[in-house]
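Only a single protein chain was left out; the remaining protein chains are all shown in position.
Which chain is which? They are A, B and C, in the order written, and residues in each are numbered from 1.
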Amino acid sequence: MQNTLVEQNSPPVDLKPRMSLAWVGKAFLIALSLLIVYLLGTNLAKNPSLFANIILSGLQMGFVYAMIALGYTMVYGIVKLINFAHGDVFMVGAFVSYYLVYRFNFQNWPALFFPDMPPMVVVVIGTISVIIIAMIVCVLLATTIERVAYKPLRNAPRIAALITAIGVSFFLEFFGALNFVFSPRFIPYTRPFEVVAWYIDGSGIHSIVAGTQPPANAITFSNIFLIIMIVSILVQIFLQFLVKQTKMGIAMRAVSYDKPTARLMGINVDQVISFTFAIGAAFAGLGGVLYAIAYSSINTQMGILPGLKAFVAAVLGGIGSIPGAFVGALIMGQAEALTMGFISTPMRDAVAFAILIIVLLVRPTGIFGEPENEKA
Amino acid sequence: MRAFKVFGLLMVVVMVLSACAPAAAPAAGGAAAGGEIKIAILAPLSGPVPTFGLSTKEGATLAVKEWNDKGGVLGKKIVAIVEDSQCTPDPAVNAANKVINQDKVKYIVGEVCSKASIPVSEIANEKKVVQISGTSTNPSVVRDAAGKVKPFTFVACFNDDTQGKVIAKFAKENIKAKTAFIMLDQANDYVKGLAEYFEKYFTADGGTIVGKETYTSKDTDFSTVLAKIAEAKPDVVVLPDYYNIVNLVTKQAKEKGITAPFIGGDGWDSPDLDPKAADGGFFTNHYSPTEDREKVKTFVKNYGEAYKNDKGEPKTPDALAALAYDATNILIEAISKAGEDDATKVADTIAKGKFEAVSGSITFDEFHTPIKPVTVIAVKDGKVTFNSQVMP
Amino acid sequence: MLLDVKNLNVYYGAIHALQGISFHIEEGEIVSLIGANGAGKSTTLRTISGILRPRSGSVHFKGEDITTTPAEQIVRRGISHVPEGRKIFAPLTVRENLEMGAYTRDDPDEIQKSMDRVFVSFPRLKERLNQLGGTLSGGEQQMLATGRGMMSKPSLILLDEPSMGLSPILVEEIFNIIKEINSQGTSILLVEQNALMALSISNRAYVLETGRIVLEGNADDIKNNPQVKSAYLGI
Partner (left out) sequence: MELGFLIGSVVKIGAILAYLYGLLWVLGHKKLWVKIVGVVAAFAIVQLAFTITIGDSTILNEFDSGLVFQAASMTMIALGLNLIYGFNGQFSLGQWGFYGIGAYTAADITFRWINGDSRGLLVVGIGSILGAVMILGIQKWLSRLRGVPVLSAFTFYLFGSVLVGAVAVVIGNALNPAISPLLGSAYEPGPLSQGIWLQIVYFLAIIFAGVFAGEVSFLFGLPVLSLGSDYFGIATLGFTIIVNTLMLNSDTILPFPEMKGGRGMIGIPKLTTWFWAFFFMLMVIIIMRNVIHSSTGRTILAVREDETAAKAMGIDLASTKLLTFVIGSFFAGIGGGVYAHYIGFLSPGTFDFLAGFNPLIIVVFGGLGSMTGTIAASFGWIFFLEGLLRVLLGQMGPDAPTWRFVLYPIVLLLLMLIRPQGLLGTVEWGFLKAPFVRPRENQHTASDVVEG
C-alpha cells in the first residue's frame, strides 16, 4: 500500500539508474528518535528517582488503558466497528460500583452474614463482589446495545453502525447526566478499601505514614497500582487462554476471519459477536471500577478520554490483536507520562497521537497487526 | 419513496413533542394578567461542565421564585427562561439570540463560563440587553477588545486579580509560606488568571516560586506533577482549579506523602469537595454556608428546602448557586429600584447601586466588577469551615 | 430419501438464479451436479446449507423441512458444506480448523476419533497440525477443507469444486478420498466443473443450465449422452 506520488508519476520506462532517496525519510525518523532518546536520557541522568516515579505513573495509566483497549480491539477484530460507546460502558461500570459502595455499602456484605470473618477477607470478598456486579451490569448493557443498535445494521454500510455507536455514546453520556440518573456532577468516589502507599529508597520498602513526606530519591507506589497491574496482567493471560485454547475463542477468530464459512461450521455468528461484546464490556466494567478506585472521582463523561486513548492504544498495537492492545496501552501510558514529565503537559495528547501516526507510517497495521488479509 | 417515510417519521416525532408542549406550557408562561418580566438564564446544562449549569440554574430560579412569592417586581410576574448554552460559544450565541429575538428578553443571567459569556456579552451590548454573569472571571467579559467597559454587562464575582492577591496574602501571612509551587491548567482562563496574579503578588512580597507545572482539565493521573512537587518540597502548593481537579490532586498527593498544604480559589467550593482529601487546605470564596450572616442563613435554608441531593438530604448551595442567586437578585432589585422595565435604566441602576447579597455587600467598580470582601475557608478535620474574611 | 429438494427458486436481487430446481439424494449415494459457470451449482449448495434463502420451494433433509433453518442449525442436522475456494480459516492452525469443523459436537473423545479418521484419509494434515491454515499449499488446503467438513460427522457432505486449481495427480487423490468417505456411509453431493471425473465416481448426476435442471439420470447414462459429451466432457 505504500504508494508514492513519485512512483506513479514516473514514466513507465526509465532507463536511468534509480536514485534512491529513501535515506532522507529514514534519516528524518532517526533524527527524531535520537532527539527523544537524548531528552529522556538526560532526564534520567539528572534525577533517576523522579524518572522512575514517572515511569510508574505511566504504567498505572497504561494498565488501565489496556483493560479498555481489549474491548475495542476484540470488537473491531470481529465486526470492524469502532465501538465508541465502549468508553461509556466503562463509565457505567464505575457508577454501578459507586452506587453499590456509597448507597448500599455492599462491600461489607460478608461481614453481615459471617460476623467472624477477618476484616481483610471481608474487604477482599466484598470488593470482588462489587466488581463482579459492575461487570455483569456492563455485560448486560453492552449486549443490549449490540442487539438494539448494531445488530440491525450488520448488513448496512459500516459507517451507519459507526454513527449509531456515536449516538449510543452521546445517549449514555447525556442520559446519565440527567439529574435522576447519575447526575452531571463530578462525584468523589467512595473507595471500598483504604489505599496504602509505600516507598522504596536505599534502605528497602517502607509504608508511607500520613503526614510525613517520604525522603528524596524515594520511589512511591500504592496497593492500587499493584492491584491494577496484577488484574490487568491476569486479564491478559485469561484472554490469551480464551482466544487460543477454548472453542469459543477459536470460534471468535474464525468468525472474525470469515463469517459465512464460520456459519457453515455450525458457529452461531450472532452469538459469538454478542459474546465478544460481552467479554469486552466485562473488562471495561472491571477497568471502570479499578479506575474509579484509583483516581476516586467519577462523572458521566469520564469514559470519553480513556476510551479514546485506549482505542488509540489498540490501533497502535495493531487492532484485532490482544497482545497488541496490551503493548499499545503500555506504550501509550509511557508516552503520556514521559511527555507530561519532561516535555510539556499540554502537548501530551498531541505527542501521543504523533507517536501513533509515526508508528502507523512505519507499520501501517500497528505493531502486532497482521497485514490486511485479502479475502476471496 | 422511502425518504418520505423518514420525513414522515420526523413529523411524527415533532407531533409527539408538540403534544407535550401545551401540557407544560402553563408552568412556563401562565399568569400573564399583570404582565410579566422575562429573565433568561443561560446555563451549561450539557457540555463539559453541566454541574455548574445545574447550580446556576438552581440558584437563579430560586431567586426568581422568591421574588414571585413576594408578588413579583413592579407588579409583574417574573418568568425565568432557562437555556442550555453548553459552556461553548456557538450554543451560547444561539441561546442568546433566541431569548433576545424570539422571547424578547431584556435581561440575561449567565453564562457561567467566560468563553461563552464573552460572545453573549457582545450580542447583549449590541442589542442593549442587560447581562449579569455570576461567575465569569475573564476580564474580556466586561471589557471589549479596546479595553473599554461594556455598558450592559456585569459580573457578580470578584475578578482574578482580587482573588489572586488574597490567596498570596493569606499564604504569606497565615501559612507563613516562603516557597510556593503552582499547579495550573493552561487551557483554563480562570485557573491561569488566578495563578498569574498569585505569582505576581507572592513574588512581589518576597516569596519564591519553586516550581510551576501544568496539566489539562481532562487529566486524572497527576502523579508526574506530584512527583515533581515531592522533589521540590514547597511550603504551599497553589492549585486554583475546580473541586473535581482538587479532589483528584489532593487525594493523590496524600498517597504520595506530600504534606505541604494546598491552597486555591472559589473553584474549590462544592458540596462534592472531598474534605478528607483536601484536609489542611484553604481556599478563598465568595461566601461560606457556615457564615453567621442572616442573609446567608436564610439562603442556605431556602435552598436546602428547594433542592435535595441524591440521598434526599437538603443540598448545600455552592458558590456558583450563591452567585447565580446574587446575580439574579441584583438584577431584579435593580429593576425594582429603576421602577421601570427598561434595560438602559436597569443597567444604570446596577452600575451605581449598592446591593446586599449573600456574597457580601456589593458595589460595582468602573469595570462592572464587584468590590467586596473575600472569605477564606479552611478545610480541616473533614469539615469545610469559615476561617476569616480578608479585604483585598 | 436423505435429501429432497423441491421446486427451488432463488434470486440474487433481480436475477433469478435458480428457476425451480428439484432433485433428491438417497442414503449412501454420490450425486453430481454438473454444468457450466453460472449455471447455479454453487447457489444450489448455498441454498441447501442455509447461507442463501430461497424465495420459494423446499428442502427436506431426513424428512424434516430445513428450508428456513439457519445455516448453523443445518450443520447440526448432519449436512456439511465444503465451500468453493476451500475457505480455510487462514489465521487458525490446522488443528484449530479441524476443531472448528467439529464445533457442533461436544465430546472431546469423539472429536479426537473423528480427527484420527481424517488423519487416516489425509496423513499430510497430521504433519502440518500446528501450521497456520493460510500457509498450506492449495492441495493441502483442499484436504483440510474436506477434512474439516468430515469433522461434524455429517450424513451428507456438500462438496463444491474440490478439484479447482489442483494438479491432476492431486485431483485423482482427492477423488479417491471422496470415494473412500462415501464408502464409510456418508452421502455426497458433488459440484464439479471437471464433469468427467465427477461422473466417474458418482451414482447419479444432474445437469444444470442457467438455473434449470436439463438432464438427470444415472452417471453412466449421462456420461454417454451425446449432448453432455459435446458440451461438458469435451469428447
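Of note:
By definition in this document, a residue touches a chain if its C-beta (ideal position, glycine included) is under 8 Å from a C-beta of that chain, and two chains touch if they have at least 3 such contacts.
Remember, predicted model here, so these are calculated numbers, not experimental data.
Annotation: of A:Ile166, A:Val196 or A:Ala216, A:Ile166 touches the absent chain (contact as defined above).
In the complete complex, the residue from A:Leu29, A:Val121, A:Leu140 or A:Val209 that touches the missing chain is A:Leu29. Within the set B:Ser55, B:Gln163, B:Asn188 or B:Thr250, the residue that contacts the chain not displayed is B:Asn188.
Within the complete assembly, residues 2-3, 5-6, 9, 13-14, 17-18, 20-22, 24-25, 27-29, 41, 45-46, 48, 50, 57, 61, 80-84, 87-91, 93-95, 97-98, 100-104, 114-115, 118-119, 122-123, 127, 138, 140, 144-146, 185-189, 192 of chain B touch the chain that is not shown. Although one chain is not displayed, its contacts with chain A can still be listed: residues 1-10, 14, 18-29, 79-80, 82, 149, 151-160, 163-164, 166-171, 173-175, 177-179, 258-260, 263, 269-270, 304, 308, 311-312, 315, 319, 344, 346-347, 349-350, 353-354, 356-357, 360-361, 364-365, 372, 375.
What we mean here is this: only the chains that are shown with their structure count from here on.
Common neighbours of chain A and chain C (chains touching each): not present. Among the chains, the centre nearest to the mean of all shown protein C-alpha atoms is found for A. Farthest from chain A, judged by the mean position of CA atoms in each chain, is C.
Averaged C-alpha coordinates give centres for chain B and chain C that are 73 Å from one another. For chain A, no residue reaches two or more other chains under the stated contact definition. The touching residues of chain B, counted against chain A in their complex, run 46, 48, 50-51, 53-54, 186-187, 213-216, 218-221, 223-225, 227-228, 230-231, 233, 242-244, 247-248, 251-252, 254-259, 272-274, 277, 310-311.
The touching residues of chain A, counted against chain B in their complex, run 47, 50, 53-54, 56-57, 60-61, 103, 174, 177, 179, 183-188, 195, 197, 199, 208-214, 216, 220, 222, 291, 295-297, 299, 301-302, 305-306, 337, 340-341, 344-346, 348-349. Within the complex formed with chain C, the chain A residues making contact are 247, 250-251, 253-254, 257-258, 260-269, 370, 373, 376.
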